[in-house]
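First, the structure itself, so that you have it in front of you.
With one protein chain held back, the other chains of the complex are shown just where they sit.
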């Protein structure tokens, strides 16, 4: 699965984009966040405050209870500030 | 006093602008309208339907009970359709 | 902040660009261009002639523009309104408002155009296949203007 990190997620994790093999048992975005946060201090810091995490699965903005099975692209970013 | 007529008021009265000596006793716009309507058929037709008369005294849009004593310019026109 | 009542067409883009470049406190520029349509309530229009009340028009436009600046925190604004004969597709009116914040720019722009529709001394005559007709004021325009009353 491809995972993308934008804005301060990229800065804190030091990763812009990666291809990962997910461990068994990850079902939804919530469990993916838990797993990512456990990887190292940078990831823990980036994923600490769930209120400020936004996620897109296959380029659609979704809620954390969205299932990720079969998803090809997941992206994490802070609340949007366009316009 | 200068009186101006716009849009269908000009067409019906056949007057765009005139200087008139008002007869004594005209106090407000209402009495001016009554007097103008009595002048001839064209004026009677133009000033028949008060709902469709708008008036400006000294270039300010006003109500019919506005006093006209001392006014230098009065204008009659239909509801505005700008923009 | 300025008002122009003119026979000639205008370059909306150049006017908007000028206002955007005015100062770096401007975060948003809202604009509205009104154009002559080919059909008005179902009847075909070959041209439209706008008559106005010279003197009163400029005075009232300047007054309403000043009121918009009192009601919203505007950095700048512009009203251009044409008179004379225009064909379908031609520009009639331009309103531009600039503010630090978009909401003020949108509201002031809509306020000004709603006001122009009902309170500026302009009258439209349409040329149709059945002859020339004075355009009637629309109840919807009065309602739009009423919502800004304080």
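Going by the order they are written in, the chains are A, B and C; count residues from 1 in each one.
What we mean here is this: a contact is a pair of C-beta atoms (placed from the backbone, for glycine too) under 8 Å apart; a residue touches a chain by one contact, two chains touch by 3 or more.
What you see is a predicted model; the values in this text were computed from it and never measured.
Undergrad: Just list which of the chains on display the missing one touches.
TA: Contacts of the unshown chain, counting the full complex: A, C.
Undergrad: Which of C:105, C:120 or C:137 touches the chain that is not shown?
TA: Only one of C:105, C:120 or C:137 touches the chain omitted from view, namely C:105.
Undergrad: If you put the missing chain back, which residues of subunit C would it touch?
TA: 11-17, 20-21, 24-39, 88-89, 91, 100, 102-103, 105-106, 109-110, 113, 144
Undergrad: Give me the subunit A residues in contact with the hidden chain, please.
TA: Output for subunit A: 4, 6-8, 56, 59, 61, 75, 77-83.
Methods note: only the chains that are shown with their structure count from here on.
Undergrad: Based on CA centres, what chain would you say lies at the far end from subunit C?
TA: The most distant chain relative to subunit C turns out to be A.
Undergrad: Just the number, please: Cα centre separation of subunit A and subunit B in whole Å.
TA: Distance between chain centres: 72 Å.
Undergrad: So what's the Cα centroid distance for subunit A and subunit C, whole Å?
TA: 48
Undergrad: Just the number, please: Cα centre separation of subunit B and subunit C in whole Å.
TA: Computed from C-alpha means, the inter-chain centre distance equals 26 Å.
Undergrad: Please list all residues of subunit B that touch 2 or more other chains.
TA: Residues of subunit B touching two or more partner chains: there are none.
Undergrad: Considering subunit C alone, which of its residues make contact with at least two other chains?
TA: Subunit C, residues with two or more chain partners: not present.
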